[in-house]
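Missing here: one protein chain of the complex. Every other protein chain is in place.
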Amino acid sequence: MLIPCPHCGTREMSEFSYQGDATRTRPDPASADMKAWYDYLYNRPNPAGPHREYWQHTGGCRTHLLLTRDTITHEILSVAFARAGLNAAGGRP
Amino acid sequence: MSPRRASAGGLIDRGRSIGFTFDGRDYTGHPGDTLASALLANGVRLVGRSFKYHRPRGIFAAGADEPNALVTVLKDRVREPNIPATQIELHEGLAAESQNRFPTLDVDIGALGQLAGPLLAAGFYYKTFMGPVIGPLRGTRFWMLCERFIRHAAGLGRAGYAPDPARYEKMNAFCDVLVVGAGPAGLTAAEAAAKAGRRVILIEQEPRTGGSANWSGETISGKPARDWATALSERLAARGNLRLLTRTTAWGYYDGNTVAALERVSDHLPGAAEGVPRHRHWSIHAGKVVLASGALECPIVFPGNDRPGVMLAGAVRRYIGEYGVLPGEKLAVFTNNDSAYHAAAALKKAGGAVIAIIDVRPEIPSAARALAEEAGVAPLLGHAVVGTAGKRLSKISVQRFDAATGRLSGDVRPIDVDCLTVSGGWSPAIHLASQAGGDPVWDEARLAFLPPAPRQDWLGAGAFTGAATTAEALTSGRDAGLKAVGKRPSRAKPPTVKAPAIDPHPAPVFEIKAKGKAFVDLQHDVTAEDVRLAHREGFVSVEHLKRYTTLGMATDQGKTSNVPGLAIMAEARGLPIGEVGTTRFRPPFSPVSIGALAGERHGHFKPDRLTPMHDWHVENGARMMEVGLWHRPMIYGEPGETIEQAYVREAAAVRRSVGIVDVSTLGKIAVKGPDAAEFLDRVYTNTFSTLPGGKARYGLMLREDGIAFDDGTTWRLGEHDFLMTTTTANAGRVMQHLEYFLDIVWPDLKIHLTSVTDQWAGAAVAGPNARKVLEGCVTGTAVDTEALPFMGIVHGDIDGVPVVICRLSFSGELAYEVYCGAGYGRHVWETLWQAGVPYGIVPYGMEALGTLRIEKGHVAGAEIDGRTTARDLYLDWVLSKKKPFIGSALMDREGLIDRNRLRLVGLLSLDGQPLDSGAHIVESGGLETPGRSIGHVTAACYSPALSKYIGLALVKGGKTRHGTRAFVSDPLRKRFGPVEIASHHFFDPEGRRLHG
Partner (left out) sequence: MVKRESPLGPALRPDLHGRSDGGSGVTLSEVTPTFMAEAAAWPGGKKILAAAIGDVTGLALPASPNAGALGAGAAAFSIGPERFFVAGSEGFAARLAAALPLETGTVTDLSHGRTAIRIAGPRAEWVLSKLFAIDFSADAFAVAEGRATAHHDITAQIQRTGATQFDIFVFRSLARSFWRILREASAEVGYEVLSGEG
């Protein structure tokens, strides 16, 4: 699988680390809502098809990328820096 | 001249001879030969024994599709088994031996297994060992009894024990167009793409380019086809934008148009020059791929079709055309299509006697008839071969055959022949296209699976697409090359090809049903009857058929058996072949050496991380140990010392006077920016925003789930400038953890994280005399308690080198960590060392470091093991109640505060014997019958301060057991003994010494 890093260009998957499901949101740090924390930490959908997920380019620029990847075909439907501010700053779209 | 070598023809160099051995006998061949062609030229027909039945087998094909002629190549002490003789280029000194025979190839007792043939039918293993066999023959025990014998009898070659000294390497390549196959189609495709100025890679699995042009006997542009191909290849290879790789097999088609290929760089050479690999593994990233991988010939399945001397017709053409070898004296042809008539004509032309052409079809086209005339024989139409005889083929039996009904009739007629060439039609080599995704398409007219619609960026050309003629190959190749570079097909006339016009469509005859074993998969000994048996037993899906019978699962991956096997299954099911479908092809197309997959990473393949003081340690007698990638001193042994004596001496010296240890391996992360303090407050369980400049603080991090993650000290070097230290083992993980939170959870925080582990050399000077050592060498700053209190930081110089000194202690002694630029590390270390000589300074290693921390009860990776919480380790004091931090929401879940959790305690050995980490703690029992475990030892040592063997342990209930007795139980190391459970703060619990 190849991943098109907005900074480094297309690289082999071996340069990246999977960093998990990108659809979950972290509860407020002070929240005591255990269900929200469990959902955030443990409950994962496992869709067959497009999936939003984080990959870190550990063997390259080290940024986290937000990918939409088809889990059936490995096709990468979209990619951007996870940190929104970096996208506005002129990474490759 | 060898008995079967034609006096002329072929691409071999008759002027030179090459000596080689096969099964210990000497033979000669010529440059340009393969082992297979040289053996055939020498009249060697029996080359191996089959997988299950030990039937004699010969050379069947001429290329990567060879199922039978697998040999073991011997190079010095290295054995490489299961190499097709058709893919071994002859070279001086080549030594090969046949496989799966005992005691010799000619006399093989395993062949007796043929008598037990019916027992070894499809599903043999399942039925015999897992099914309801009666009485003592049932189940696992019986299997274990038989396994040795069966494994011995069944199988392929034997691997050796000698290490492989060959060099393997990997190569990454990028191109606009990758062309797979350098036959007529691939050559023209590559030419079209290269002329457009694109970067092109052209790969060919054979040693020479040209493919069928090497043996077709056709002419292209008025020249012999092979001359045309040679000239074009040379022109292409001379181009700057084209890389031609021969002896290279594209074996896998992966996501992102990545093609894996294996280049056999020096197998064909007597020896490789220095630095030259044996195999090179290519990962090729291609914009477009042109698949011009040709077609593979199918056999016809009939009884005795595995006899040495039965060969594919196309292969025989190739042996004549490319190697000048006649595989027999009296030859016959058996076919369901026209292409075999070429072989007949070529055999005759090369001087062979064509005895018979047996064709299942009642009528044949005039072009085929003309070729038969050239061969000098009238074809027996509407006939079939129904049997063969001879250990090496000596006779075939022929009978009248009705292609429409498959019925045999009339007398069985014997014909004396020593070589039977067979053709059942041609199947495109669609393996890579199938790997790339999509279902192959059955073509009822060609009786072959055509490539699927592309799921990746590839185009097809030539016989791969089902094209039957060279003229079509040239046109489709050129057009595919143009299309690959975004151009329209050319209107220009392609080169003219002179070749007989033959009908590419075979008659739909796959099998002749008569008495005797008829093989579908020659390499795995799967017969037509096995396929039908699988069907009767309900294994009707092609995927099940494959797994149940192992059809197509051998090293040749069913290149010759796929279509006949499916056809027989389709017939049994009464369905068209297209509906039965084919299994998806999977990598590799051909076997790949494991060495090539490992590349340069074999033996000690991890890189070594060395500290700036590494050479000093080695020069001064350190015994090094690996900690992750790092190399660290374990002990600095003096002559005659045991490891225990050495670390006890080192640790005692630290407590008595002073020692020095290399701490450069600690992870160091620069945390800088306006929000640095806020960031640290969120990631650590305690507060860093309140830390004054020039001070350090111990910090603990939890994972999001509340489990302890890592600890270390973080130094505030400036208002917005922190230096975080992590444990050596977790440095990378901590960095990734912080980057994750910064990028994803708190993207608005303005901080930068940079790994500076390698920037700094670190030495810890510890012991009552540590300050005196510093005073002896540090300039530019005072180091007394006022200037440098506990957890204070100062900047100074040591012999002109700027240093940062922090007073902190892992050993429990008065101690300082001295950091300097890594390039000065050894110099500063040596200067500190010199300053310590008056105090008897000792260097100490990991063992003594561990001993000192166990005595103090400081936790490390063995206790922060990914299962323990801060409370388990009695680190509650470092959990802030004033702010949330990573892990704070979940750290007090019910299961994490259970009173019976394993918690940290100290252990004192009561029998004067050592403790070992990993041993269990039990409350009762003995060596052989220990009671239930209540915990385990995490770290242990001999404590010079206590003069006892002590340890740290995680024990149910923790502190509540202080003062009680238990036992360590370690059955593997035969240790059972009494211990006292105590506080983990063994030594100086008030911490007076570190404030000294």
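For clarity, chains are labelled A and B in written order, and residue numbers in each chain start from 1.
Here is the rule we use: a contact is a pair of C-beta atoms (placed from the backbone, for glycine too) under 8 Å apart; a residue touches a chain by one contact, two chains touch by 3 or more.
Predicted model, so just to flag it, every value in this text is computed and none were measured.
S.K.: Out of B:Gly352, B:Gly425, B:Gly558 or B:Gly825, which is the one that touches the chain we can't see?
M.R.: Once the missing chain is taken into account, the touching residue is B:Gly825.
S.K.: Looking at B:Val801, B:Val878, B:Leu896 or B:Ala982, which makes contact with the chain not pictured?
M.R.: B:Val801
S.K.: Touching the absent chain in the whole complex: find that residue among B:Lys546, B:Arg609 or B:Arg903.
M.R.: B:Arg609
S.K.: For subunit A, which positions touch the chain that isn't shown here?
M.R.: Touching the chain left out of view, subunit A contributes residues 6-9, 11-12, 14-15, 57-63, 81, 83, 85-86, 88-92.
S.K.: Since one chain has been left out of the picture, which residues of subunit B touch it in the full complex?
M.R.: Missing-chain contacts on subunit B: residues 169-174, 199, 273-277, 283, 285, 600-601, 606-612, 614-615, 629-630, 664, 670, 672-674, 720, 747, 750, 752, 754-761, 799-801, 821-827.
As a working rule, only the chains that are shown with their structure count from here on.
S.K.: Take the average of all CA coordinates in subunit A, do the same for subunit B, and state the distance between these two points in whole angstrom.
M.R.: Inter-chain centre distance comes to 28 Å.
S.K.: Please output the residues of subunit B touching subunit A within their complex, sorted ascending.
M.R.: 254-256, 258, 283, 285, 437, 455, 682, 704-705, 736, 739-740, 742-745, 747, 884-885, 888-890, 893
S.K.: So in the complex, the part of subunit A that touches subunit B is made up of which residues?
M.R.: It is residues 1-2, 10, 12, 17, 19, 26-27, 29-32, 34, 37, 41, 54, 56, 58, 62-64, 73-74, 81-85 of subunit A that touch subunit B.
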